[in-house]
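Missing here is one protein chain; the remaining ones are kept as they sit in the complex.
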């Protein structure tokens, strides 16, 4: 699993790409090239999300499901379904 | 949670809608209307998947994570990540 | 571009796969395998949609945009944006 610093580096890189798209807009670059860059940023965010979800599954979800608190188990499962449904709508 | 029969009814309905799209193609209906029908079928499949995932989380995932088999825990978590990554690519 | 018959064959195949998923539910097959089959059907629908969109772009969109009717041009562009926004939400 990635470290916190590796996750932050991913976000720094994404931030830089967003600034790059700003320059493309400023310099009236070809629309399709701008769209393609934006889609690349979205893929990078998707990858970031997948790594965070892995940390969550290994951490909080495992702890909650192994606990004797049925309410906690239900909560983390409901949350996972929300994340699944929202992310498949992006 | 939905019963097996309710899940099967959802699939029967989806099957019917796919046949409906076939008729639209056969009768040269407007392309955008065909595309919109297809997107509706995809949403229905997404909803079906979400219900199946809920059953999976409540069943196999909970059983595996509460077990003493670290390998099983790792397996179901890896599977969940694959489902998450594939579904966000549709 | 694909013929009408080729498009219909794609839909027939999709229909068959949906029935296959029904059998998997009936026979209590592993949830993740059911989800993976459903995601494959969604990808097939996506491919079908892309072919229909190509026909639309080559046909109605080109005819409308090359016409002298500004209203028609606006209509097909608005429709394309709706298709783009809806499909990126699936």
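Order of writing sets the labels: A, B and C. Residues in every chain begin at 1.
As a working rule, contacts are C-beta pairs under 8 Å (C-beta built on N, C-alpha and C of every residue); 3 or more make two chains touch, one makes a residue touch a chain.
All values derive from a computational prediction rather than experimental measurement.
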{"item": "Subunit A residues touching the omitted chain (full complex)", "value": "4, 7-8, 11-12, 14-15, 18-19, 21-22, 25-26, 28, 30-32, 34-36, 38-39, 41-43, 45-46, 48-49, 52-53, 55-56, 59-60, 79, 82-83, 86-87, 90"}
{"item": "On subunit C, residues whose C-beta touches the chain left out of the figure", "value": "46, 49-50, 53-54, 57-58, 61-62, 65-66, 73, 77, 80-81, 83-85, 87-88, 90"}
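Keep in mind that, in the parts below, only the chains that are shown with their structure count from here on.
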{"item": "Length of the line joining the C-alpha centres of subunit B and subunit C, rounded to whole Å", "value": "16"}
{"item": "Cα-centroid distance, subunit A relative to subunit C, in whole angstrom", "value": "27"}
{"item": "Centre-to-centre distance between subunit B and subunit A (centres being mean Cα positions), rounded to whole Å", "value": "22"}
{"item": "Residues of subunit A engaged with two or more neighbouring chains", "value": "88, 90"}
